[in-house]
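With one protein chain withheld, the remaining protein chains of the complex are depicted in position.
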Amino acid sequence: MADVRQTRAGAVSPVAHASAHAEHAHHPRQQHHFYSMEQQLEASILGMWIFLVTEIMFFGGLFMAYLVYRHMYPLAWTESSHELNVILGGTNTAVLICSSLTMVLAVRSAQIGSRKGQIVNLILTIMLGSTFLVIKYFEYKAKFEHGLVPGPHFDPHELLPNGSLVPLALPQGSQIFFSLYFIMTGIHALHMVVGIGLMLVMLVFAWQGRFTPDYYNPIEVSGLYWHFVDIVWIFLFPLLYLLGYHFGV
Amino acid sequence: MSSSGHAPITPVGTYIMVFVALLIGTGLTVFAASRDFGALNTPIALGIAVTKASLVCLIFMGVRYNTPLTKVVVVSGLLWLLILFGLGLNDYLTRSWMGVPGR
Amino acid sequence: MSSSFPLFPPSASSVSTEMDLLYLFIIAVCAFFTILVVALVVYFTLKYKRQHDTDVGEPIHGSIALELTWTIIPLILSLVMFGWGASLFYRLSRPPADAMDVMVVGKQWMWKIQHPEGVREINELHVPLGRNVRITLGSEDVIHDFAIPAFRVKMDAVPGKFTTLWFNATELGTFHIYCQQYCGTRHSGMMGAVVVMTPQDYEAWLAGGRSTGTAVQNGERLFADLSCITCHKADSTGRGPTLIGVYNSRVTLADGRTVVADENYLRESIMNSQAKVVQGYQPIMPVFQTQISEENLMQLVAYIKSLKPAEKKQP
Partner (left out) sequence: MTQERHSYLDEPYGLKAWLLTRDHKRIAMLYLVSITFFFMLGGLFAAGIRLELLTPKGDIWTADTYNKLFSMHGVIMVFFFLVPSIPATLGNFLMPIMCGAKDLAFPRINLLSWYLYVIGGIIALVVLAMGGIDTGWTFYTPYSSLSSNTNVTLAIVGVFVAGFSSILTGFNFIVTVHRMRAPGLTWFRLPLFVWAQYATSLVMILGTPVVAITLTLVAVERSLHLGIFDPKLGGDPVLFQHLFWFYSHPAVYIMILPGMGVVSELVAAMARKAIFGYGFVAASSLAIAILGFLVWGHHLFVSSQSVYAGMVFSIITMLVAVPSAVKTFNWAATLYKGSISWESPTFYIVGFMGLFLIGGLTGLFLATMGLDIALHDTYFVVAHFHYIMVGGAIMAFLGGLHFWWPKMTGRMYNEALAKTSAVLVFVGFNFTFFPQFILGYLGMPRRYYSYPDELQVWNVLSSAGASVLGLGYTLTFCYLVYSLFKGELAPANPWGAKGLEWTTSSPPPTFNFDTDPIVTEPAYDYKPHGTEVTVG
């Protein structure tokens, strides 16, 4: 049996072999299993986009829940939305847009080989990201103070212009709104934390002068992630904060 | 698609223009929310958000310069989101048609 | 069903036979294809057994005609199944108008059953032969599922809403009720029995049971006890809309949408009064979410459903 198999071995060979790539001089940052730097770059960008698609679906489940309950409880949605702070939310939107700008500028600095540009822009991005989280903290704090956290202690209060807290009657379904508010913005904030961590790593790499016009995959790919997190907020802001929001009402 | 795989270097001016457009978009959303357009409130807000997101996606994230494959990936991500929403709402929006509870 | 190797449950309702026919039809189609393919595979394997170690198969790469054949035939057959199945499902989803209303509430781990005449029972359901019976299902805790295999009917009891099923028993006897949706420790303890009786026996059974008033009467009492009546008056002078004739009518909500006031709308309006407020009224009604049991809720809805415009008397 074994003998028969031995003679069969390699009897059919669908390939011709080539050893063309052995002559190439490898870039020091090229990993062994890639044929070329181009292949490596394309693989990492495609990889990040596919990862972002999973992120879209991850948030997609939440948006689905949002849609269903908004359809069920339109009144609760507008009235609860009114309790969110548009000024802080809007400021945060602007902060994130600024951070997206500094992010692209950091990537662009890598493309043109400016180490200083990378460092400055990455630091700005990290600072803006942190600003977002600080503002978010104050928003959450206010929600806790106003009893807007769902659960056994849900006890909505409203802050009047004179500074006093008065009880507030919110329609049924508003607990679901606030649950979704906390989960959606919470998971978004978690992504911001991850993003800031990523930017710190990029800052170290940039400091070490790792990125050259030939090789800047990590910073480019991290940038894609950062912009994605920004895009999620671009949708969260109008969908959560701006329902039934009217100046002076 | 250039053979190097790298996007051509975009001028800073383009980035600044997109940035300004995004800020204007944000202002516009808040402004639009302060006026009552009835049933159009949500479409207007979403329209602005989609425009802003597309700007970020195409320019900041460089999809404009990317391979067709990347574009397919982005579009299929959105398509699957629509499948989730569409077939899910297919239940919720037709629940009252039958006039029989729970059907 | 005394066979020691039973294949079918008792056939005891008006849809059992059709359900069995549909089942047998699909079995026939599937058996045909299973036998066809398995026979071919076994035949080919025997016939074309490798003779020499260096043999290879003949270079056949495909046939568009064959591909189309085995694309289109399964498509047509499956669409036939869909059509028949959807039609049966649709009919099983629409209770006949003349059906008697039985209320069933699932609770960990028992079925609480209430007849329209007010007689209550637990885990046992007595029904008359040959009458359409409509069951309104509710749940006090988690999802249960009310299933009677002999009648070929089944429906989830979902907390927070009402669901419905109906049947018409055609055989006398006692049949199983199962809970078919996993609901915790004693899920299998939610077995019950449905007893089909002749209409005369059923009346006698009802008369022997202890009734605390019909569902509508109980609902009316609750309507007064919970002070619903102070706002929802017979005319439109109350602080809440009048409920006479509201059932199955179109109501316009505060935000301009219109909904049909079906059982689930009435239910929601009692439990979560501010979710869908009728246009022209203030959202001042208290929330009864934690105060009304599932059974009382069913009685209240039964009462509101019974409020018909008194046109015939007035003229």
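Note that the chains take the letters A, B and C in the order they are written out, and that residue 1 is the start of every chain.
In this section, a contact is a pair of C-beta atoms (placed from the backbone, for glycine too) under 8 Å apart; a residue touches a chain by one contact, two chains touch by 3 or more.
Here the structure is a predicted model, which is why all the values come from computation and not from measurement.
*Asks:* Among the chains present, which touch the one that was left out?
*Replies:* The chain that is not shown is in contact with A, B, C.
*Asks:* Which one touches the absent chain: A:G129, A:G173 or A:P238?
*Replies:* A:G173
*Asks:* Of the residues C:E67, C:E203 or C:D225, which one touches the chain left out of the display?
*Replies:* Counting the whole complex, the residue in contact with the absent chain is C:E67.
*Asks:* Please give every residue of chain C in contact with the chain that is not shown.
*Replies:* Given the touch definition above, chain C has residues 1, 4-9, 19, 22-23, 26, 29-30, 33-34, 37-38, 40-42, 44-45, 48-51, 53-63, 66-67, 70-71, 74-75, 78-79, 81-82, 84-90, 92-93, 108, 141-143, 145, 147, 149-150, 152-156, 158-161, 163, 176, 178-189, 191, 272, 275, 289-290 touching the missing chain.
*Asks:* Since one chain has been left out of the picture, which residues of chain B touch it in the full complex?
*Replies:* 69, 76-77, 80, 83-84, 87-88, 90-92, 94-95, 97-98, 102-103
*Asks:* For the chain that got dropped from the picture, name the residues of chain A it touches.
*Replies:* The missing chain touches chain A at positions 1-2, 5-21, 31-35, 39, 42-43, 46-47, 50-51, 53-55, 57-62, 64-65, 68-69, 72-73, 150-152, 172-173, 175-176, 178-180, 182-183, 187.
The working rule: only the chains that are shown with their structure count from here on.
*Asks:* Looking only at C-beta pair counts, which chain-chain interface has the most contacts?
*Replies:* Per-pair contact counts point to A-B as the maximum.
*Asks:* Quick one: report the Å distance separating chain B from chain C, using the average Cα coordinate of each chain.
*Replies:* Centre-to-centre distance between chain B and chain C: 40 Å.
*Asks:* Centroid from C-alpha atoms only, then distance chain A to chain B, rounded to Å. What do you get?
*Replies:* 15
*Asks:* Would you tell me which residues of chain B are touching chain A in their complex?
*Replies:* Those residues of chain B that touch chain A are 3-6, 9-10, 12, 15-16, 19, 22-23, 26, 29-30, 33-36, 41, 45-46, 48-49, 52-53, 56-57, 59-61, 66-67, 69-70, 73-74, 76-78, 80-81, 84-85, 88-89, 92-93.
*Asks:* Report the residues of chain C in contact with chain B in the complex, numbered from low to high.
*Replies:* Answer in residue numbers: 93-95, 136-137, 155-156, 158, 161-164, 248, 259-260, 262-264.
*Asks:* Which positions of chain A touch chain B when the two form their complex?
*Replies:* For this pair, the touching residues of chain A are 38, 41-42, 45-46, 49-50, 52-53, 56-57, 60-61, 63-64, 67-68, 71-72, 86, 90, 93-94, 97-98, 100-101, 103-105, 108, 111-112, 223-224, 227-228, 230-231, 234-235, 237-239, 242-243, 245-247.
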